[in-house]
Structures are given as structure tokens and as C-alpha cells.
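Have a look at the structure below, then the notes.
The full complex has more chains than appear here; those shown keep their coordinates.
Order as written gives the chain letters A and B; numbering starts at 1 within each chain.
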């Protein structure tokens, strides 16, 4: 199944519309290309509907949101919904400011998302308004462990029910949850939290994978998370520091194939 | 002749004003430095005239245009025209949205460009409004081959006549056309289409080369394209994936000299 998902991306070159932040935008574009997609970044109100129309999916990332781009996100999201394109949300820093928290609440109300991917603090904020988001990284108090994992899954399932979206929570253990299914992924490497953009890049890859597999959104999300985590593991064996780690991570994505993925993925269902 | 052009850049350190997109801006700044120029990025209306005045050339790239920056492009372009600075246009995604198509039409009407560089779909859009731009990459249906090259050259010549600009079309074969001359360049590597910004970086290098050689715009453009393509070829022999490819490409530009360039350039006139 995962093989097919990867092949679809590489064969179809899905065009991914990104309304994203200016911090990690270059890495997001490059990793979309590396995984087999084609990125387009466009955030001006008067063109986002047309741009999203020619694409296969839309990624909304609020990392450096502002009043101009928030309106573009809503407009593009609604258009993508009309076209039945998968729409992916990365609620960067939700909980860190009222603007971010209110913006994700508005986005969830006005746009139907296929996938919402964040760290545990961001997802907690969406679920209940109680995440302790410290900047753009997960709060230590919020971390997912084998101990608290059942309550986290329950929270994610409730959020999935409320939004209709697949909920993906990144951390030492990655979780992918919808109303019926739970996947736990144990790929990845601690260095991924030592570069900016690992989360944003993952969301961008999910955008490409869902764009090429619009009817298998949860499987596409799980595959993207495995692929990204595995590339992190490969990069960690080659790097001499955090910047070469990022380079090797994108390199690994650009040379990933189904055989490497199948050999390295660590997925459990629950 | 090409030797002289490269030396002028390295000796004069031309200051290049860029109004560009936030996706590839870092790579553009770094490759301008690598080729011997000095970049300044400034897009606020109230300062672009002053900034362009202290520069030797202006690069306008519409990759992530918005209403604020469009006005700054027009204003800076007119000022650069008054000063007889070379002005270079990269019509990223022209044809992909009405906003982009109308913006390049307005730019061409209000600003005199020395060089317009794009992929074949973007240039077709400018020439006739009929390019099939799929996002920011060229449409397969539009590709330049040895078969259709004569009609492409004719189109470019007509656009050059209309705009007064040298027309540079990037692809497997690169074309540089004005009313009297045609250059075909066969440098480059397929990996250049697997990173974001190869086109934007090339336009930035053209900006630096024209800034140091304002009276030899077509020769400067041809030289920049050869240099960039050759750096791509060098990078391809060293990389392990797309991200290290980009690094080696900029590294190659920063260590390029006339001897390497003369040994590797593949230019034909027609």
C-alpha cells in the first residue's frame, strides 16, 4: 500500500499550493521537489483561488501569519474545498499568541481540512485551548510518552471528530489518528528538533503525498511521516552538525525509493 | 570577450538591487555574492528609488508578488530606467494566474527591460498570452526541442522587438535572442529543475553580469547562462541529492574563473 502511495507521488508530480511562512519556505519548496512534487508559493488574495485551482493540494502554514495572508488562507481554503482538493493545516505556534489561536479556530471553522499536523502543544491548543505552547516548539510538559499516549489518542480522536481531519502529532512517537484508526510511527531522530523547519517540511511532504493520493489521506499521511523520519535517520548517520543534517535530510528524500522506505519504516497500529 | 565580462564582475563588485520573492531570496543573494556582485534586497515603496540609485542594476522577480511589492517594482523600474541601469525581469509563473499575467504586461508597458528571462511557458505567455503555465515550471507541451526551435526563436524575436529586451529562455537548450542575434547554450544539468530557485538564481546572476557590463547586455546574459549551466554540471558530479546539488552549485559559482568557463562553455550562434 505504502509503495503505491510513494509511486503515485513520483509518477504524478502533484502541484502543491503553499501559503506558508517566510522562515522555512525554501526548505518546504525543496523537499516537495525532492519527494516528487512541484511546489508553488502564492499568498496574494487576488490570485490564490486561481493558483489553488491548478494545484492538486493546498498547504496552509501559519508560521509567520499576518492580516493580509490570513484572508488569503481562508479564501484559498474555501476554493480548495469546492474542488475537493486535500487541504493540510500546520498550526505553527498555536497557543503562543491570541492571534495564532484565534486564526486556527477560524480556519477550522471556515475550511475543511484533510489533515492537521502539529506538535503536541499546538494540537492540544486546537483540541481544548489548553496547550502550553512555548514559541514554536512543544512544551516539555506536553510530551507524548508511552505512559500518557492513550489520553493523547483520545484527544486527537475527539479533534478528528470535530474537524473531520486526520490528526497528525509529531514527537518522539508520531501519532496519526482519525475516528477509526490509530497509527504510531517510531521513525525520526532527535536532530530534527535542532533545525528549523522539520515540522513545516513534513507538512509540505504530506501535502504532496495527499495531492497524489486524495482518496487515501490517512495512508498518505502515515507514509509521509515514515519517509521524513527515515530521511532524518539517514541524515543523522552522515552529518557533522545541524546544517549538514538538513542538507542530508533533503538529499535522502530526493533519493528515497519504496525499497528504502519499506526497509526502514516503523509503523504500528493500535 | 566572455573573459572580460567575468573579470568586470569580479573587479567591479556590482551592487544589484533585487525586488524578489521570499522563497529563493537567500539563494539569490548568495549566488550574487558568489559570482562577484553584492546584493541588496529592498521592496518598500518609500525606499526603492534611493536603493536602486546606489546600485548598478535592478532585478525584478514576481515569484511571490503582492499589491504592495508590485507598486515598488514599477517605481524602482522607472527610476532605474532614468538612470540607464540594466533592469532584468523574471516573470515567475506568468500565465498561472491573471494577477501574474497582468502584472508582467503592466511591467513591460511601464518599464524598459534590458533582459527578460523565463522558462518557455512564461515567455510564451508574455509573447501571446497562450503559454500553458503549470505553476512555476514549464509545461511539457511547451518544451523547446531541436524540432520546434525555429518557431520559438521567431516568437522570442518578436517579443524582443516589442519590448526592446534581450529574451532568455531556459530549458534543456537555453536560448538568448534579440532582434539581430541568436545564441543557443547547451550547458546545464537536469538536477537544476529539481531544486527551487535555479531560474531565480540565474536571473540574479544575469543582474550582476549586466550591472558590471551595461553596454554588453546580450553578451553578459549569454555568459551568465553558460556560467550557471556549467556550475550545474560541476555540482552534478559532486552531489548526493538535490540539497547538496544546490550547495555545490553555489560553491562552483564562487570558485569559477575564466579558464574553467572557457573550458566548459557550449555556445552556438544561429
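Note that a residue touches a chain if its C-beta (ideal position, glycine included) is under 8 Å from a C-beta of that chain, and two chains touch if they have at least 3 such contacts.
It should be emphasised that the depicted structure is a prediction, and the values quoted were computed from it without experimental measurement.
A.B. asks: Because only 2 copies sit in place here, please give the count for the whole complex.
C.D. replies: Counting every copy in the complex, the total comes to 3.
Throughout what follows, only the chains that are shown with their structure count from here on.
A.B. asks: Which residues, counting only chain B, touch chain A once they are in their complex?
C.D. replies: Checking each residue of chain B against chain A gives 21-24, 26-27, 63-67, 93, 96-100, 134-137, 194-197, 239-244, 246-247.
A.B. asks: So in the complex, the part of chain A that touches chain B is made up of which residues?
C.D. replies: Within the complex, chain A touches chain B at residues 15, 22, 25-26, 29-30, 33-34, 38-44, 46-47, 50-51, 54-55, 68, 246-255.
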